[in-house]
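Mind having a look at this structure? Questions to follow.
Note that this complex is displayed minus one protein chain, with the remaining chains in position.
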Amino acid sequence: MSIAITNISKKFGDFVALDNVNLSLPTGEITALLGPSGSGKTTLLRIIAGLEGADAGAISLFGEDASRQPTKDRHVGFVFQHYALFKHMSVFDNVAFGLKIRPRRTRPSKAVIRDKVYHLLQMVQLESMANRLPTELSGGQKQRVALARALAVEPKVLLLDEPFGALDAKVRQELRRWLRFLHDEIHLTSVFVTHDQEEALEVSDNIVILNHGKVEQIGSPEEVYDHPANPFVYGFLGNVNLFRARLDRGVLNLDQHEKQTGGVDFFVRPQDVALSLTNDDGKGVEAKIKAYRVLGGRVRVELQTLVGGKEIEADIEKKQWQAIRDADREPVYLLFRDAKIYTAADRTWSDYVI
Amino acid sequence: MRTAKLNREPRWLKPTLMTVALTFLAVFIFLPVYTIFHEALAAGVFAYFGYFRDPEIFSAIKLTLLTALICVPVNTFFGVLTAWCVTKFEFRGKNVLITMIEIPFAISPVIAGLLFIFLFGSFGWVGSWLIEHNLKIVFAVPGIVLATAFVTFPFVARELIPLMQELGKDDEEAAMTLGAGGLQTFFRVTLPNIKWGLLYGVILTNARAIGEFGAVAVVSGLIRGVTTTMPLYIEILYNEYMFSAAFAVASLLTLLALVTLTVKAILERFIAAQRKIKN
Partner (left out) sequence: MSKPKKSQLPGFGLTLGLSLSYMSLLIFIPLTALILYAAKLPAADFWEIIVDERVKSAFKISFLSTFYAAAVNFFLGLIIAWVLVRYQFFGKRIIDALIDLPFAIPTAVAGISLSTIFSSQGIMGKILGVFGIDISFSRAGIVVALIFIGLPFVVRTVQPVIEELDAELEEAAASLGANFYQIFVKVLFPSLLPSLLTGFALAFARGLGEYGAIIFISSNMPYQTEIVPLLIVKKLAQFNYAGASAIGVTMLVCAFVLLLLINVLQVYAKRRRKI
């Protein structure tokens, strides 16, 4: 394990940013710290870097206790959300900074520094920009300089704080793929903070979901998406229909109010809701279409069940939607292909499949 | 936008306000500056340069420069330390400390001088100790330096604090993650960011250090040729009805003031440009 976090707690005044967090992050993988704002993810990243001191707990990096080490001795690369490039230095000087400031006996020669900086700039595809000032770069370019600068000191761990947060959608897409690609080349242990579940699912090997300063779940993207530990994780990773219903001997009964006893919580992702014009096996739920929105190749349909009046969102293919629209028949039938039932009492999940 | 605004203003407003403002500035800014040079040169250019052959003027200039030479670097150093401390860290009592920095501006220069009279005067234990060891602080050069340091302390800190607050801590944190130590971070990252603001503070410190009158008047004791700074010597000459000589010394200080204003105006533009880059 490259990063071990034990019993870390941190308060800002009365606000609990981290509450007894325990984590081990595997070597050579990208881990995403995912959570809503205020969940403590950035604070955790800053504590790993030593930019913030924890109130309690310990951090060890590669088996060595780093809790009392100052940032400069921790050998972490840090990429800041707003890049924090040194405005008065050229791109070259920014990347070379960490090497140039070393004490004379460990400082590489000028030629070595030069080669190294150009190698890194080549890697981030900015070798032609070496003499520019940060103000002359676009957001995506700045972010890549920040990354090259962090990598120049050959850190043992790379930490990235909302690395794509300040970029527009298209650049963000590109940089995400590129970061993943880069990681597959250099296999540096990396941790990045994000509030965007899609980003976490796409880039990382490993996701840590935080909420209110606590770890909700740790796992691979597939694990946390398919087997969320609790309703928060389920809701946070992608859209989900949540409604309260009853199971009468295995048959779904929607005639159940929020406050009535005996109900269970159903979770169904919109893409697991199928629409049908017929109700062949009698298991479909009658619903009427309230609205729809065509999103490129897919269609988001808002429906309401006739029994119980539950609002359900379905995400279906355009072709299927066209068939349903052309038929122009009401009601339609909903089929839940993969629904999960959460029992709060014993915190367990069970599947409900039609 | 501008024209729309002009359209709405009554027609007489601009000429009236311009006349009032410019007349007022003519009387209170241009006339005083003009008068200083006019009076200094009243007896001719030859006489003007003649005044500066007076050894007492020479020693007044020397003492003024010595005072500035000590106060400016010392206050710059501590001003930067104070600004670093209040902008990079959160601690209890911070706002009180920031207010305390303003104290020398809030109190009368005469009181500033008075403080040192009471600290080092012959009636306290500090004063008796000084007399025992034959050390003179008030009515001597050290007193002048101390009083000047007191009144000029806030300039650097109060210029840097808002600037450094605005710039934030990101750059310093980035430098640290790249392995830079405290001094390296300050000299390579912080200083380039704040250099214009710092220079601005230094310029103002210097102007005040050279021109301070009230505080220095109280602690000087006016020993001619020993504890008279340029402003004090102006008073002496003026009270002895040597007006042209007084204005000749004043003209030097006025020139310095005009240079200060010019540099200040240029620096303000640099600082504004740097702020824009940040945002």
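Just a few scattered comments:
Each chain carries a letter (A and B) given by its place in the written order, and its residues are counted from 1.
By our rule, contacts are C-beta pairs under 8 Å (C-beta built on N, C-alpha and C of every residue); 3 or more make two chains touch, one makes a residue touch a chain.
Every value quoted in this text rests on a predicted model; they were computed, and no experiment measured them.
Touching the chain that is not shown, out of B:185, B:227 or B:274: B:185 (per the contact rule at the top). Of the listed positions B:144, B:163 or B:176, the one in contact with the omitted chain in the full complex is B:176.
Screening B:111, B:135 or B:273 against the full complex identifies B:111 as the residue touching the chain left out.
Although one chain is not drawn, its touching partners on chain B can still be listed: residues 1, 4-5, 8-10, 13-14, 17-18, 20-22, 24-25, 27-33, 35-36, 39, 78, 81-82, 84-85, 88-94, 97, 99-111, 114-119, 121, 123-124, 126, 146, 149-150, 153, 169, 172-173, 176, 181-182, 185, 204, 207, 210-214, 217-218, 230-232, 234-235, 238, 243, 246-247, 250, 253-254, 257-258, 260-262, 264-265. Where chain A meets the missing chain, the touching residues are 12, 50-53, 70-71.
Operating definition for what follows: only the chains that are shown with their structure count from here on.
By the touch criterion stated above, chain A contacts chain B in their complex at residues 49, 51, 70-73, 75-78, 80, 82, 84-88, 97-98, 101-102, 135, 149-150, 152-153, 159.
Interface residues of chain B, counted against chain A in their complex, comprise 170-171, 173-181, 184, 188-189, 192-193, 277-278.
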